[in-house]
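Input: one structure, supplied below.
A protein chain is absent from this complex, but the other protein chains hold their places.
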Amino acid sequence: MLHMMNKSPFERNSLDSMIRLSKKGSPVLLLEDGVYAATKGTTVADQVTAMVGDHAVYVLGPDLQARAIGEDRLLDGVTVVDYGGFVDLVVEHGTTQSWL
Amino acid sequence: MKIGVLVNEGPFTHQASDTAYHFVKAAIEKGHDVLRVFFYYDGVNNANKLSEPQADDRNLVKLWGDLAKEHNLDLVVCIAAALRRGIKDEILAEGFRISGLGQLIEVGIAADRTVMFGD
Partner (left out) sequence: MSEEPDLHFDTEGIKKKFMFLNRKAPYGTVYALEILEMVLISAAFEQHACITFVDDGVYQIVKGHDTKALNMKNFSPMYGVIEMEKEDADGDEDEDMVWRIIVEKESMEARGLTADNFSIDVEVLSSAELADVIEDMDVVLGG
């Protein structure tokens, strides 16, 4: 199962809910305002680093660019994908769940 | 692979419809079969042909319609959600059709993947 999360962790609890209700090993895609969760130096960085240990974590590149987030600002272990990569993740990992 | 898509927000307030559009376009380019895009909640506003964005911004209503025309894509607007929001045949943009919520469940059954975009 692919878990998708599109909300800033500073606005909503979607990141917490996704972490609580996803199984270890299921990949995660952060998109739209969800990409802020993948940046260094935030109050949720430890939580997201722990998530990277349990899940393959992807972020949507076009959403990073739009928000002026360079790849150097991403937490270690996070992989950037484009829309084509997003499609591949959906195809490869079965059911998708969107945490809004 | 057969893919179904659900869009739950309109073309301006949230990014959901933009992301769905880029996803669907990329899926088609990769040779997947996007069976249907279903518009629910405020997503029905994506089908309002009276919508006039400023000239320097994207026009999602038109972009969806063009994509539908080019790839014979089935864009379905939920009738119950649409009527509440004043989306009727008179103002339905090209490429969209209005039908029942059953069409969402149906594509969920028929597709290998159902992907939801919302807020």
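All chains are identified by letter, namely A and B, in their written order; residue positions are counted from 1 within each chain.
Everything below uses one rule, namely that contacts are C-beta pairs under 8 Å (C-beta built on N, C-alpha and C of every residue); 3 or more make two chains touch, one makes a residue touch a chain.
Keep in mind that this is a model prediction, so the values were computed, not measured.
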| item | value |
| --- | --- |
| Touched by the hidden chain, restricted to displayed chains | A, B |
| Absent chain, residues of subunit B that touch it | 6, 35-36, 40-41, 74, 79-81, 89, 92, 97-110, 114, 116, 118 |
| Residue ranges of subunit A at the interface with the undisplayed chain | 1, 13, 17, 20-23, 26, 95-100 |
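Following the convention adopted for this analysis, only the chains that are shown with their structure count from here on.
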| item | value |
| --- | --- |
| Distance from subunit B to subunit A - Cα centre to Cα centre, in angstrom | 24 |
| Complex interface listing, subunit A residues touching subunit B | 4, 6, 31-33, 60, 62, 82-84, 86-88, 90-91, 94-96, 98, 100 |
| Footprint of subunit A on subunit B - complex, ascending | 1, 3, 15-16, 19, 22-23, 25-27, 29-30, 32, 113-119 |
